[in-house]
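The other protein chains are all here in position, but one chain of the complex has been omitted.
Our next item is subunit A:
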Amino acid sequence: MAGLRLSKITIALLLLLLIVCHVGPSMAVLFNQLPKTLIVTATTKSGDVLHAGEDKFTVTWALNTSLPSGADANYKTVKVLLCYAPISQHDRKWRKSNNDLKKDKTCQFTVVKQDYSATGKHEYTVARDIPTASYFVRAYALDASDTKVAFGQTTDANKTVNIFEVVGITGRTTGIFVSAIVFSAFSGLALAFFYVVENKKKK
């Protein structure tokens, strides 16, 4: 009766699920197939500590001159990103590197995105929403359809050299500090007040 109807509905739903649950593969851009044609350097040195919102550094990128001419024919834009070093990716699945660049979470902050030229540089003030972590800088060359076609980075393949640190803002403003204390005290006082009233009522 009710049980049979329930199982019929369940089967129908399961069939619907099978139709809906599909994985749609798309043309994946793989990192290990990207040519490293850009030379990227930054004014930060290994072990430098930068404060979010205050400190700046300059990043410079240039096409590797030893490449045959025309290698950058399809480069239309350059996108420079701040990327997590392995030590900051440890035990943090949301920062994991993935060869499939669609799923890659290594580089989450854009430093600059501009039209491509064979050389370029940009002075960047570390944004206030950059978290405390260790970083390196990577630049991607994008073609007209915004697909990554080449890259360069300030560190080596193992991401161990030229790693610098950013100290993010804490977010604890004085206003928040005072408010938390005041509201907490108010809660305690309210409780005490009502207990006193209760005791008085008892008598």
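One rule holds in what follows: a residue touches a chain if its C-beta (ideal position, glycine included) is under 8 Å from a C-beta of that chain, and two chains touch if they have at least 3 such contacts; residues count from 1.
What we mean here is this: contacts and distances are computed from a predicted model.
S.K.: Leaving aside the chains you can see, what is the UniProt protein name of the one that's missing? Options: "Very-long-chain enoyl-CoA reductase", "High-affinity nitrate transporter 2.2", "Auxin-responsive protein" or "Dynein light chain roadblock".
M.R.: "High-affinity nitrate transporter 2.2"
S.K.: Considering the whole complex, which of A:A133, A:A150 or A:I163 touches the chain not shown?
M.R.: Of the listed residues, the one touching the omitted chain is A:A133.
S.K.: Against the chain that's been left off, what residues of subunit A make contact? List them.
M.R.: 3, 10, 13-14, 16-17, 20-24, 88, 90-94, 128-129, 131-133, 168-173, 176-177, 179-180, 183-184, 186-188, 190-191, 194, 198, 201-202
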